[in-house]
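Working notes, beginning with the structure itself.
Showing chain A:
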Amino acid sequence: MATKVIFSSELQKFTGEVQAQVQATNYRGVVAEIVAKYPDLAEDEILKMAVAIDGEIIHDPFLEQIQEGSEVHFLYRISGG
Partner candidate 1 sequence: MTKSHITATINGDVREFLCEPGDTLLQSLRDELGLTGTKEGCGSGDCGACSVTVNGRLVCSCLVLAVEVDGAEVGTVEGIGEPDKLHVIQQKFLEHAALQCGICTPGLIVSTKALLEENPSPTEEEARYYLAGNLCRCTGYDKIIKAVMDAAETMRGTA
Partner candidate 2 sequence: MSEAQDYKHIGQRTIRPDGYDKVTGRANYAADLALPGMIWAKVLRSPHAHARIVSIDISKVEALPDVMAVATHADIPNQADPGAINILAKEKALYHGHAIAGVAAKTETAAEAALALIEVNYEVLPPIMSIEDAMADGAALIHENLITKGMAEQPTSPSNVSSRMEMNKGDMTAGFAEADVIVEREYRTPTVHQGYIEPHACTVRFDEDGQSMIWCSTQGHFGVRASTAGLLNLEQSKLKVIASEIGGGFGGKTVVYLEPLALILSKKSGRPVKIQMDRDEVFKASGPGSATRIKVKIGAKKDGAITAMEAHLYYESGAFPGAAPLGPGCMTIFTPYDVPNQYVEGFDVVVNKAKVAAYRAPGAPQSEYACEMLINELADELGIDPIDFRLQNAAKEDTQTLYGPKLKAVGLVECLEAAKNSAQYKSALEKNQGRGVAAGFWFNIGGVSSVIINMNEDGTGTILEGSPDIGGSRASMQMMAAEELQMPTDTFTAIIPDTAHIAHSDTTGGSRTTFATGMAVVEAAADIVTQFKERAAAVWNVTPEQVEWKDGIAINTSGDGEMTAAEICAAAGRTGGQITGLGNINARGAGPSFAVHIADIEVDTDTGKSDVIRYTAIQDAGKAIHPGYVEGQYQGGAAQGIGWALNEEYIFNKDGLMENPGFLDYRIPLASDLPMIEAIIVEVPNSFHPFGVRGVGETGIIPPLAACGTAVSQAIGIRMSELPLSPPRVLKAILEA
């Protein structure tokens, strides 16, 4: 079983797909796989985004390990007031 990456409608403009399966088991691997797969996806834009891994929102996922079968979303970073 691989990891499922789900793209927001904004990112779908670059991927042309709603979701992708990746083999990577950590955040950096996931980013590398999807930018390789979708040439229109700009790496620096992706790196600016937060992720949600199985519903847990992580703002700085740099070192994140990803369990097989997880669901990964890329989202806008939220700040507050």
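Selection rule, in plain terms: all candidates are chains of the complex that A comes from, given by their letters.
Here is the rule we go by: a contact is a pair of C-beta atoms (placed from the backbone, for glycine too) under 8 Å apart; a residue touches a chain by one contact, two chains touch by 3 or more; residues count from 1.
Quantities reported herein were computed from a predicted structural model and do not represent experimental measurements.
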Chain touching chain A (counting every copy) in this complex, out of 1 or 2: 2
Complex contact set, residues of chain A against candidate 2: 6, 8-10, 13, 52, 54-60, 71, 73-76, 78-81
